[in-house]
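The complex is shown incomplete by one protein chain, all other protein chains being positioned as in the whole.
The block that comes next holds subunit A.
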Amino acid sequence: MRFADILHLCSQNLWRRKSRTILTVLGVIVGCCSIVTMVSIGSGINEMNEQSLKQMGDLTIINVYKQGNYDGAGTSDSTGAGQTEAKLDDKAIASFTQIPGVEGATAQMSLNYTVTMTADNGRYVATYGDIQAIDMSQLDNMGYKLTDGTAPTKDGEILAGQYLAYQFYDRFRPEGSNMRYQPQDAGDGTYWTCDATGNCSQVPADQLGEESKPFFDPMKTEITLTIQTGDDSSNGGGVTMGMGYSSGATDMGGTGSGTGSAGTTGANGANGSGNTFRLRATGVLKEDYNKGSATSSGVLMDISQLKAMLAKVDQSAAKTVTYEQALVKVADITQVSDVEQQIRDMGFSTSSYEEIRKQMEEQSRGIQLALGGIGAVSLLVAAIGITNTMVMSVTERTREIGIMKALGCTVRDIRVMFLGEAGFIGLLGGVAGCLISAVISLGINLVYLGGPGEGGENIWHAIVGGDGVTRLSVIPWWLFVFAILFSTLIGLVSGFQPANKAVRIPALDAIKNEQ
């Protein structure tokens, strides 16, 4: 018998008992929908996790620390004791770039001296400065963003932290009004502004007044940096390079008041034993706490420049520079754990978002499995429905099957016929289920995004997502393929036993069963 003829007979038989077929298909649709919807919500959770991780930091950047010295986000894993301590120096950085999959690497160097900064011929003074340096050629690679200007190219050029200018006070103004406070984004288009007395108010972005802006534009004003090397420095005589994170930098206003006691010693300018450097900002960094407080309230420069400055202050220290921390950028997210392992094998501590990402992925896989399981139960019920329908169909058609056998229909053809009917029910249910779940998914996302939006822009976002769009329900294309195949398979499996029953009906029944 030709396969086309078998299919034709299948569809004819299904069509003959429309209502029963439709009801059975409906069962499969419900099962298919619940699986697809449930798994899609799992995928949605996955997507949201991914996006929130991205907001936390770049997932492809690994932080490298000197063994046993680390203080960053994420988790770290030491390679254990007993290993000789590896030096995190220029040689080590160069060796990182040799690891396959690494796009770039740079040391992160900080100045551990107390510094004061002045601007506009000493009128504006900051008693605290967070000075950091990286390899400027890696600026883009490492995910540093500029809000204004370009990266420095020459000696004496630097990048200013986004709120650097708020660190300065005006020596010509009276106490109480000699500071400007950085407005805080409230997240809804308005800003919180505060004055020196602590009175805060919320104003829209376009009504921010002059008093919310810093006294000067760091890109137009030369900044003079003075490094204090006096004996009163809390760092003592030893010169070390290290991380200079200021945990206080995140608080409102970010005035750096936490360093007040150290700062007062040099508050009145460069009359101490400091070395003075004149710097010009070519750009303003976007604040990013993953990159350190220098992006917010400090200064970022090229490593060679910081080394040169250090050499003027302390010749001996500059000759043997080792770093506390380095950044390694990996080309692809899938290679992160590999690269991380290799760096650890070299004797360094590392941290990245890889571990967190894995954990979150595992978690959402668990959720996905649980939700998919719930869906699977309803598909199981649908499978029982198919079996029931097919058993009834076989019973009803006992005589027909007998006739067909008597007329020379082979056992194989009869089996294929009934399996085909069952599979067809599964296939129909799968296809319809996928279409309906696509609509359900769209609906869920639209509700989640808060309506179709102006001009229906959210409809597009609800379907394909987008940057910064979080969807509750995400249906990857393979889920549709899987759902349709799985429904068909369920149909075939459910039809197996009834088909066997049909096959066993003897041709004799055609003659025996008199009307």
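The working rule: a contact is a pair of C-beta atoms (placed from the backbone, for glycine too) under 8 Å apart; a residue touches a chain by one contact, two chains touch by 3 or more; residues count from 1.
The definition used in the following text is that contacts and distances are computed from a predicted model.
Per its UniProt record, the hidden chain corresponds to "ABC transporter ATP-binding protein" from the list "ABC transporter ATP-binding protein", "Tricarboxylate transport protein TctC", "Thiazole biosynthesis adenylyltransferase ThiF" or "Sulfurtransferase TusA family protein".
Touching the chain that is not shown, out of A:Leu23, A:Ala94, A:Ala205 or A:Val411: A:Val411 (per the contact rule at the top). Residues of subunit A that touch the chain left out of view are 1-2, 4-5, 12-13, 16, 399-400, 403-413, 506-508, 510-511, 514-515.
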